[in-house]
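Every protein chain except one is present and positioned as in the full complex.
Our next item is subunit A:
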């Protein structure tokens, strides 16, 4: 009986226990993506704006991954947070201050607060009801944005606001070079935060809730409060993505709130893989570039091509292509890792 009671006074636990956790490790796919992003800066030429789009979508997809992939919150309304962040940042630039970093914070806080309030409702239900609820909230907000012309500019959206140079030094140029690097820095920051989050005790608790929320309750964890926290964090990150979008494009329209955007981000995650952070990167890149190219080749039928891509992705890589790339990486690095 002593075995269960007394802590054996081994001061240093075995290292292999720490290694038995599926923590997010920086794998080959991460290295690849970051190298590519910096490399791309010098070779994008006229495509810096597209590159910036990719980065913004990655941030949005990361935020969705925290909700769906890590916590099992089934949201098909993440564009709402993106849009609210965008409008908040634009309104802030129009009426208060043109300083961009504060604008990001404002966008994030506005969306986070909206996530907190709607979370009280959305997180009460699960499954299909939850999906539909998030869609419904999205529809309501879109309706409000379209009608409330004095604030949102209605269908015309908001434009004509100034964004001051970043840190008073780097002004946004016409070619989108600054915008690209700016978004990339924010992405790096968000990614670092997300990584800390998913590896923390809280991050594991979220996965536990996703797997079996009943049992998590019976371990004494206040599940509702934890879900509300991650939902608000996820909303805030989506809001930051929206704020960047408002700042670098100088325009916010109602499409930033649309169901289409919510759906597209979900597709990115499906392509890249959920619950692994890197999926957002891979999915975001493939999705934005593919739809840009497909739309250029056939402006009328490109959605069909997108559908085809999605079917292929789900058929051949149900976990997304992220694990697939990591496995290739693991293959190459195997010799070094395992004796």
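Convention: a residue touches a chain if its C-beta (ideal position, glycine included) is under 8 Å from a C-beta of that chain, and two chains touch if they have at least 3 such contacts; residues count from 1.
Quick note on the criterion: contacts and distances are computed from a predicted model.
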For the chain that is missing from this picture, which UniProt protein name fits: "Cytochrome c domain-containing protein", "Formate dehydrogenase beta subunit", "ABC transporter ATP-binding protein" or "Serine/threonine-protein kinase RsbT"?
-> "ABC transporter ATP-binding protein"
Touching the absent chain when the full complex is considered, from A:17, A:46 or A:167 | A:17
Of A:27, A:83, A:119 or A:208, the one touching the omitted chain in the full complex = A:208
Hey, which of A:129, A:147, A:200 or A:301 is the one touching the hidden chain?
-> A:200
Considering the complete complex, of A:128, A:167 or A:218, the missing chain is touched by A:218
Residues of subunit A (touch criterion as defined above) contacting the omitted chain = 1, 3-5, 7-8, 10-14, 16-23, 196-197, 199-205, 207-208, 211-212, 214-223, 225-226, 229
